[in-house]
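Here the structure comes first, spelled out in structure tokens, and everything after it is commentary.
The other protein chains are all here in position, but one chain of the complex has been omitted.
Think of it as A, B and C in the order they're written, each chain with its own count starting at 1.
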Amino acid sequence: MARVVLNGNLKQLSGGRSEFELDVKDVRQLFAQLGERYPELAPHLEEGIAVAIDGEIFQDALFATIGPDSEVHVIPKIAGG
Amino acid sequence: MRYESPESIESAVALLANGVGARILAGGTDLLVQLRAGLVEPELVVDIKNIRETREITVENGGYRVGAAVSGAELGEHAELKQVWPGVVEAVELIGSTQIQGRASMGGNLCNASPAADSVPALIAAAALCTIAGPEGQREVAVEEICTGPGQTSLAKGEFVVSLFLPERGPRSADAYLRFIPRTEMDIAVVGAGVDITLDESGVCSAARVALGAVAPTAMLVPEAGAALVGTRLEDADLQAMAAAASAACKPIDDKRGTVEYRVKVAGVIARRACAIAFERALERARNN
Amino acid sequence: MSKTKLHVATTINGDSIEFLCEPQQTLLDVLRDELHLTGSKEGCASGDCGACSVILDGRLVCACLVLAVETNGHNVETIEGLADGDDLHPLQQKFLEHSALQCGICTPGILIAAKALLDIDPDPTETRVRYWLAGNLCRCTGYDKIVRAVLDAAAEMRAN
Partner (left out) sequence: MAKSAENVSKSNDYKWVGTRQVRPDGVDKVTGRASFGADLYAPNMLVGKILRSPHPHARIVSMDISKAEALPGVKAVVNKDDIRDLPSEMVPAGEMMVNYRDITRNVMAREKALYEGHAVAAVAAISDSIAHKALSLIEVKYEVLPHVIDVMDAMKPDAPLLHEDLITTGVEPAPEKPSNIAKRVEFSQGDLESGFAAADVIVEREFTTQPVHQGYIEPHACLANVAKDGKAELWCTTQGHFVARGHCAKLLGMDISKLRVTASEIGGGFGGKTVVYLEPVALALSRKAGQPVKMVMTREEVFRASGPTSGAHMRIKIGATKDGRITAADALLHYQAGAFPGSPVQLGCMCAFAPYDLENVRAVGYDVVVNRPKVAAYRAPGAPIAEYGVECVVDELAKKLGIDPLEMRLLNAAKEGTQTVYGPKFGPVGLIETLEAAREHPHYRAPLGENQGRGIASGFWFNIGGESCATLNLSEDGSAHLVVGTPDIGGSRASLCQMAAEELGLDLDKVHPIIGDTASLGYTFLTGGSRATFATGMAVIEAARDVIDKMRERVAKIWDIPLDAVVWEHGYARPASSNAGAFEPMSIAEIAAMANKTGGPLVGNAAINAQGAGPSFGTHIVDVQVDTETGRVEILRYTAIQDAGKAVHPCFVEGQMQGGAVQGIGWALNEEYVYGEDGKLQNAGFLDYRIPVCSDVPMIDTVIVEVPNPSHPYGVRGVGETPIIPPMAAIANAIEQAIGIRFNALPMSPPKVLAAIEASNSAVADAAE
């Protein structure tokens, strides 16, 4: 089970809960499971979100692999000038 | 808009006297910006650069006559004039960038009538005279008579400044100009100070003219500041007294370039530093003469 | 505004050039819009950025602060004339070697300004270079490599 943490304002959309143990193989499954549990969260996962898997940041990467012991942080998408 | 470039003073005067809404073009570094911004929409622009008298630097009665359209770069290259009137020349050389120096003139800087014009306090301190041509012929007035307010001059319709006259120097006189700007270049003076100092044989200040820019609607002579130096050797206390008089004379405004408090305070500081430079120059001349 | 265009005969980069212009058109307007010599750039049109620097009768000026008609009978040098055929001017070569440009928009103006300096002072100090170029804004480089390139070009030109 991967350890998943919602950061920033996202936890407000999950009833204040920010940590989960999820059985997911990739980012798409992660978003699907989170969206199921918290329909309010679902639309926010579609855009403007990045995922850090074991410290490496992935943006717009639905098929990025999540390992069984991965630590996954869901964070706002990062941009720049 | 019509463009004319007369080759004689007379034809320039004729054009200006007849032309409605005519503007004079010397270096153009102010006029072209105003044209582009739509601040002025003249019917006629009279380019005076093809009039010989506006382009010459000549020696006259021991002094120097500088054409109104002589560029800052040309003035800076005139070694003799620079040696005799370093303050006036350094003031003109502070007008804008190297590029601006290639065009900008004392006549234009004066007649644009900006309270912050760099050359004007230096010219006032130097007791420079201004030769004006007009329908009634030519007249000569002190530089401080020209500007009457921001963008306003005492020139009558049909008149224009042909040249400026810097009088002969005594053996123990020297001038200096300093300004304060936030950057090292490219800014409009927040405060400008032109100083001219004359010493007697013993090295005591016998006469001093202190003029300030950017602290009132026009550049102004501050007699009290000059008076504070007369009879002294410009010791710290004398300079402080002069600085206090200079600050006291300021009637500045708050604007994007500086506050009233700031301008008043810094006017004294800059005037003091300019006086110290002029004094050193005068002492050196006294030694060499 | 007058609709009658003025005829101007001038010399640009050694070539005799004649053009018609309206009295209020600047030299920069004509160089770019009429003659399509677009190496001179418009960054401000008020003489504050130096991107339109050209040499007029040997003097460095901002083309945006000169009326085109004023150049009648005069000599204008622009960035397009800096290289000698295929041979780059030493300043151009040094700007490349030092990577003294990033976006390159200010580069033509700075090269022209630097040329005007080296024409009158073959051995300028760093301070002289910095004050001479104060009218040429560059937002990319922080000026460091530009100043080094100018000093290096001066040294090379002195050596040859």
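The definition used in the following text is that a contact is a pair of C-beta atoms (placed from the backbone, for glycine too) under 8 Å apart; a residue touches a chain by one contact, two chains touch by 3 or more.
No experiment lies behind these values; they were computed from the predicted model shown.
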- Kindly name the visible chains that come into contact with the excluded chain. A, B, C
- Among B:E168, B:D200 or B:E261, the residue in touch with the chain that has been omitted: B:E261
- Query: Hey, which of C:L6, C:C44 or C:M157 is the one touching the hidden chain?
  - Reply: C:C44
- Query: Which subunit A residues would touch the chain omitted from the figure, given the whole complex?
  - Reply: 5, 7-9, 12, 47-48, 52, 55-61, 64, 71, 73-81
- What subunit B residues would touch the chain not displayed? 38, 180, 182-188, 190, 255-259, 261-262, 265-266, 269-270
- Query: So which bits of subunit C touch the chain we can't see?
  - Reply: 1, 32-33, 36-46, 48-49, 51, 78-80, 82-83, 88, 92, 95-99, 101-108, 111, 126-127, 129-131, 133-148
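Definition applied: only the chains that are shown with their structure count from here on.
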- Gap in Å, rounded to a whole number, between the CA centres of subunit C and subunit A: 55
- Can you check how far apart subunit B and subunit C are, centre to centre, with Cα atoms defining each centre and the answer in Å? 29
- For subunit A, residues contacting two or more additional chains: none
- Can you name the residues of subunit C that touch subunit B in the complex? 1-2, 6, 22-24, 26, 45-48, 50, 53, 56, 59-62, 64-67, 69-70, 113, 116-117, 131-136
- What does subunit B use to touch subunit C in their complex? 1-3, 5, 25, 28-29, 32-33, 35-37, 45, 47, 49, 71, 73, 96-100, 102-103, 184-186
